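The complex appears here minus one protein chain, its other protein chains still in place.
Entry: chain A
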Amino acid sequence: MFIAAYMVLVISFYSIILLISVFQLRKEYMLDRNQTLDEYMNETFAKPVSIIVPAYNEEAGIVASVRSLLSIDYPSFEIIVVNDGSKDATMDKLIENYDMREINPAVRKMVETETVKKIYQSASLPHLYLIDKENGGKADALNAGINFSHYPYFCSLDGDSVLERDAFLKVMKPIMDSNGEVIASSGSIRIANGCEIQDGNILKVGLASEPLVVMQIIEYLRAFLMGRIGLSRHNLLLIVSGAFGVFSKQWVIEAGGYKTNTVGEDMELVVRLHRLIRDKKQKKKIVYVPDPVCWTEVPESMTYLRRQRRRWHRGLFESLWTHRKMTFNARYGLIGFVSFPYFWIVEFIGPIVELLGYLYVIVSLFLGGIYLEFAILIFLLSCLYGSLFSMAAVLLEEWSLRKFPKISDLMKLFFYSMTETLWYRPLTVFWRCEGIWQLIKGDTSWGEMKRKGVSG
């Protein structure tokens, strides 16, 4: 009954995390969140931020993305678009639309990157820059942006995502409040598919009609509102999503910047930062705050979703493996004893165990009798239990951000979450197992698909 024991372990872990999140969000229920921000907008001492947007073949959306960034509410920031050797007209579009002129600045090379060819500055908007460099992947583009950036904090942002106007103030708040104790802070990622977007602003939040997207919405709610709040509270966060996170430049440089030869550069960096914090015996924190929201597009087709999941799983393994010494290492405290085991056992091994579970159900179909009843019940139970967590996440959403205006949205989320175990879960489990298989084969596609091919 290995599977049952495993289930109990996983379920109890989730339940604990859920409890922590429930208490946290219940406390903040109906808080007038905008009120707390007025302060920071007038803050003479607001920390300036460099926003780094890596772009690879994004001619379709880059101009709109930059336009939406230009209109954010934040006292001082600069935008650095890094063209990572695009083969399309990304460069030309930017140069043409924003009147970019070549400049020749003194750049401190703090992290090694591929050759930077040219740097441009907009003549009409002097805080908009464009770096043109040889292709080297997303991590390398971010590193080039870090080298060039002028400010002590930087934010990594995907080219195809849309920020709410006050998201920056909200995500910087913990950093400004904490006397520099918080060295990285990230917000929620929500799914833009199904929402009305115009000129880089969210007009109306809606629920997409594609089942695949709705399932991902539930998944994201669960991951962010349940998982990350719980982990963040005890400084156990190992993932700051690459799509929207602010980091202290000094710490990232000290850690050596983004690692270029991995597919999970965002997680790897956070793990390395945690390691650095503990090695230097400092009391620094990496936090997640739920209310700054970044809307991003997710795959709508099986093909891309499958690739994404396989890649994520490999990235997860690479980060864990590179830093495997931290597992159960007393030196790294709770990170070593809670986060690492959690990611190894629940996140990495999980799909294999679940796959075994599905196989067990199928086998018992042939054995029949008592085994069949037993299997069906276990299956039913896991179905319901999964839905319970999903609904709990929806509940947390309703207590905190309340982005879905309609009752019908809630009903829809409910019924989709009931079906998760029937089709979506097995699919993702299978894809993640494929990711493990690719690892075992030492697949040549190591570096394949570094950039997501969602809306490019």
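List of remarks:
The working rule: contacts are C-beta pairs under 8 Å (C-beta built on N, C-alpha and C of every residue); 3 or more make two chains touch, one makes a residue touch a chain; residues count from 1.
Throughout what follows, contacts and distances are computed from a predicted model.
For the omitted chain of this complex, the UniProt record lists the protein as "HEAT repeat protein", which is one of "Sulfur carrier protein ThiS", "Maltose/maltodextrin transport ATP-binding protein MalK", "HEAT repeat protein" or "RNA polymerase subunit sigma-24". Taking the complete complex into account, A:127 is the one of A:67, A:127 or A:285 that touches the chain left out. Within the set A:66, A:100, A:176 or A:320, the residue that contacts the chain not displayed is A:176. Looking at A:72, A:240 or A:391, the residue that reaches the missing chain in the full complex is A:391. Residue in contact with the omitted chain (choice from A:5, A:330, A:370 or A:440): A:370. Here one chain is not drawn; of A:31, A:302, A:334 or A:422, the residue touching it is A:31. Of the residues in chain A, those that touch the hidden partner chain are 27-32, 35-36, 39, 43-45, 103-106, 108, 121, 123, 126-127, 150, 176-179, 370, 373-374, 377-378, 380-381, 384-385, 387-388, 391-392, 394-395, 398, 407, 410-411, 414, 418.
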